[in-house]
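Missing here is one protein chain; the remaining ones are kept as they sit in the complex.
The block that comes next holds chain A.
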Amino acid sequence: MEKAFDIKGSIVQAYIVCKRQAWLLSRNIGPSSDNPFLEIGKLISQEYYKNDKKEVYFDGVVLDLIRQEDEVLLVGEIKRSSRAKNAAILQLKFYLYKLFKNNIKARGKLLIPEEKKTFDVELTTDDIEEIETLTEEIALFLYSQLPPQPQKIKACSKCSYKEFCWA
C-alpha cells in the first residue's frame, strides 16, 4: 500500500459535505481560484479579526485563528456562512483533537462574521471517539484509485469545483 494521505481539516470538512471533494483535496487538486464565493471567503478571513494570530500551522493543519485566553487556547474557524455548520464544527473538533493529542488545552469557536454569529465548540470524550473512527474511515476511503462520481447536491451551486465535476 502507498503511504497514507495526510488528513487535513479541510478534508474532514469536505468529507462530511462531499466525499468527492475530499478525495480531490487529498491529491492536492485544489479548487479553481476564480470562484467568487471562494474569493469572498478569502477576503472575509483577511479583513476580520485583524488583532488575532491567523493562519497558524500546527501538526500538519492550518488553524484560521488563535487567541490566548487565561490558560486555555481559543481556536477559531472562520466561515463565510452557516450553510455547512455541522461540517465546520466537526472540522473544528478535529483541530481540537489534534491539540488535545499534543497536550494543549483548547476550546473552539466557529466564527461567521458576515452573519454576526459565533458558536462555541468543546471536545468531549464522545467526540474523541467519533473523530478517531471518522479519520480511520477517511484514510481508508482516500486509498481508492478514483474519486466517487459527482452527484448533484445542494452544495454544488456555489462550489468552486462545479465546472471541474461536470466537465
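To be clear about the criterion, contacts are C-beta pairs under 8 Å (C-beta built on N, C-alpha and C of every residue); 3 or more make two chains touch, one makes a residue touch a chain; residues count from 1.
One rule holds in what follows: contacts and distances are computed from a predicted model.
Name of the non-displayed chain as stated in its UniProt record, restricted to "NADH-quinone oxidoreductase subunit M", "CRISPR-associated endonuclease Cas1", "Sarcosine oxidase subunit gamma" or "Maltose/maltodextrin ABC transporter, permease protein MalF": "CRISPR-associated endonuclease Cas1".
When the omitted chain is restored, the residue from A:Ser33, A:Asn51 or A:Asn103 that touches it is A:Ser33. By the touch definition given at the top, chain A reaches the unshown chain through residues 27-30, 32-34, 145-147, 162-164, 166-167.
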